[in-house]
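Missing here: one protein chain of the complex. Every other protein chain is in place.
Labels run A, B and C following the written order; every chain starts at residue 1.
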Amino acid sequence: MHRERFYTLAGSCPDRVGIIARVSGFIAEHKGWILESSYHADDPESGASRYFMRIEVKAASLPFDIDEFRNRFLPVATELEMNWKLSDSAKKKRVVILVSKQEHCLYDLLARWQSKELDIEIPCVISNHDALRGFVEWHGIPFHHVPIGNDNKVAAFAEVMRLFDEAHGDTMVLARFMQILTPEVCATYPWRIINIHHSFLPSFVGAKPYHQAYQRGVKLIGATCHYVTADLDQGPIIEQDVIRIDHSDSVEDMVRYGKDIEKAVLARGLRYHLEDRVLTHGNKTVVFR
Amino acid sequence: MHRERFYTLAGSCPDRVGIIARVSGFIAEHKGWILESSYHADDPESGASRYFMRIEVKAASLPFDIDEFRNRFLPVATELEMNWKLSDSAKKKRVVILVSKQEHCLYDLLARWQSKELDIEIPCVISNHDALRGFVEWHGIPFHHVPIGNDNKVAAFAEVMRLFDEAHGDTMVLARFMQILTPEVCATYPWRIINIHHSFLPSFVGAKPYHQAYQRGVKLIGATCHYVTADLDQGPIIEQDVIRIDHSDSVEDMVRYGKDIEKAVLARGLRYHLEDRVLTHGNKTVVFR
Amino acid sequence: MHRERFYTLAGSCPDRVGIIARVSGFIAEHKGWILESSYHADDPESGASRYFMRIEVKAASLPFDIDEFRNRFLPVATELEMNWKLSDSAKKKRVVILVSKQEHCLYDLLARWQSKELDIEIPCVISNHDALRGFVEWHGIPFHHVPIGNDNKVAAFAEVMRLFDEAHGDTMVLARFMQILTPEVCATYPWRIINIHHSFLPSFVGAKPYHQAYQRGVKLIGATCHYVTADLDQGPIIEQDVIRIDHSDSVEDMVRYGKDIEKAVLARGLRYHLEDRVLTHGNKTVVFR
Partner (left out) sequence: MHRERFYTLAGSCPDRVGIIARVSGFIAEHKGWILESSYHADDPESGASRYFMRIEVKAASLPFDIDEFRNRFLPVATELEMNWKLSDSAKKKRVVILVSKQEHCLYDLLARWQSKELDIEIPCVISNHDALRGFVEWHGIPFHHVPIGNDNKVAAFAEVMRLFDEAHGDTMVLARFMQILTPEVCATYPWRIINIHHSFLPSFVGAKPYHQAYQRGVKLIGATCHYVTADLDQGPIIEQDVIRIDHSDSVEDMVRYGKDIEKAVLARGLRYHLEDRVLTHGNKTVVFR
């Protein structure tokens, strides 16, 4: 972690000879100082590998701003057939949080935001319940209550999308949000919606995973942070972790232990995403920690 | 975890034949229903072992209340030379939290209290800074600012003790409280003050443990929840945990990772303590998880 | 862990008032010294709970031998409707190991046996390949090669059963044995066959779990030690653990990491089983660690 302003270049392209040389050569040519860089070849012996990279360049070392960086890098990226993005550490990401009634992930995220550990903007919190309004508003963050029922799902999620867009949200975080998004929401914000699922996927997909885990008698329970796609609980996994339980733990105990893992896994996964450390590839992720 | 009212008997005595029979026989004689029970012999082959136990009895199964339980059990305890206590799950423990400026443990504890995961009373929060007043008061919890400097330490801690006593505190939690308690405070509340230290003790005692860990180049960092005694960072350890770091992590990264471990370890250690799961023995603890 | 000779009583019965008092009272009456004891009520608030227990009694403290212990305890057990067994720490368990070609679990188990960490007899090793004969025989352990193909499965497993019976085996350990047991084997030795499965069950049941895990892009892989039943990979779980991987790990890397988890989980699960720490209940286990 460094605190000087920097630009992050993250992307992927077909593997071939000379990729790093081309990209780092471009940066060196402009006297760019590389603070951190990571590379990964997906399947280096196959001949059909894809190459992933993430590079942080000190902003002050470059003779131009981010727009000019983008313009000048474009031919290089085109030559390499790269999917890429460039971001500026000085421009805070805008994270909209969706919650229901459970507060543990919300408290955790707001504590990280309050202490600037997560250096983001939270333009608003959206909820299908009104329960957490006071807590959110005390922090000076707007709170929108959008009731969601079986008969108004499409309209309700249209409102969620309107609020997200109005807030210029970059990322939508489902912080134990207990409603399944409509396909339209999923399709509108690909790789921009992050969920925390309360099981170690692919075990215990769907509802009541702790009950399922209790029935099966597993000795560890977990949580999974993943991108949301139209397939429920099937999106690319960003981060996971587990905690040990034993026969003396009831479902309620498992729920309690699980909350701690959920908070930690969501916070780590969200941070990776916000720092452009997560690159997707099909249904998998490359995470440059 | 069960939610019916129960009494918890926790204690220890010299090891000998028939302890469990004597205690469980007493309970069975009164038709007491044992919900959970744990036993431990400290050094069972030595001939000088100490015996530890913790028993939860369903309150409604007994024909008398907790005071009568206490009266009737007294002769048994005397016969066994037992140090013991009896507590009532219906009587919430009163936990006074001491904080400085860092908010992560406070947010974490208040989230657990808010959701009733920690079923306690928090009669007040005491701090040597005024920074967290608003957050605490928003929760309806009184906040006391007691400035502490080098020249008023004794007086300031006398005030802390006065506030704790006035609040009828059972347990004092140092939730990243950055002042060293006076010997008088330590002596007044033995086994009632819980600290979270930001290292995996006994490594990195004292100030700036993450800087020490960075210098030494360790590959895991940790946190330790322990009882406070007059010897700094030397009290009996209740709970510990670690998290993996690597060469790319700066001291700031370690501080950030460390917070997550601190929160989790403090919450677990505090819960064990509040549920009378921790029995001390010299400078060590028996923790009946 | 203690090294004095002791008897272990392990069993379960319907929950009611006075179970511990009855059992520990019986032991105390005969001056039995309890070294270690554990109790668990499966569902203590339901009214239909089952009660589990495991008690170690110092052999020398009792005025009779294990047969007399068994005789005298029988009426108590009958009264409590208990399923129970009594074992003698001086009588080594006889563990027959089944392997295929992979050696990591075998090396690990023989190292533990050689150093007396696992204080067992290994009357023989059985394999469907001849590859590990030399290593086993060097340790002075008989090695039986029983080729198993699609056309001789029933006969081959009849031979395995004959060898196991001839060896007076107590427990059969599948130490990465790559053949599915016939239903007859499963039915003949209930709760006496232990397998190590190379995934964190219930994820990735069946063949090539590491390939499945690679496809799904999970961030942790695991292993599961379980009792073998006629349902493939569905038996009661004894022990599990996981290890972190990331995008840079190939299937081969996962196989390699997985071996370390497999060895550790099998060794722990087997130890719990051999020390009568595992009690089954439907498709779940109580493990008194």
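Operating definition for what follows: a residue touches a chain if its C-beta (ideal position, glycine included) is under 8 Å from a C-beta of that chain, and two chains touch if they have at least 3 such contacts.
This is a predicted model, so every value here is computed, not measured.
Only one residue in the set C:S12, C:S87 or C:Q102 touches the chain that does not appear here, and it is C:Q102.
As for the chain not pictured, it touches subunit C at residues 1-2, 36, 102-104, 107-108, 110-112, 114-115, 117, 134-135, 138, 248-250, 252-253, 256, 259-260, 264, 267, 289. Contact residues of subunit B toward the unshown chain are 40, 200-204, 216-220, 222, 236-242, 246-248, 283-287, 289. With the whole complex as reference, residues 2-4, 17-22, 24-25, 27-29, 31-41, 44-45, 58, 61, 244 of subunit A touch the missing chain.
Keep in mind that, in the parts below, only the chains that are shown with their structure count from here on.
Counting the residue numbers that touch the partner chain, subunit A and subunit C have more than half of them in common.
The angle of the rotation superposing subunit A on subunit B, based on CA atoms and rounded to the nearest 5, is 180 degrees. Look at where the CA atoms of subunit A average out and do the same for subunit B: the two points lie 36 Å apart. Averaged C-alpha coordinates put the centre of subunit A at 41 Å from the centre of subunit C. Residues of subunit C in contact with two or more other chains: 40.
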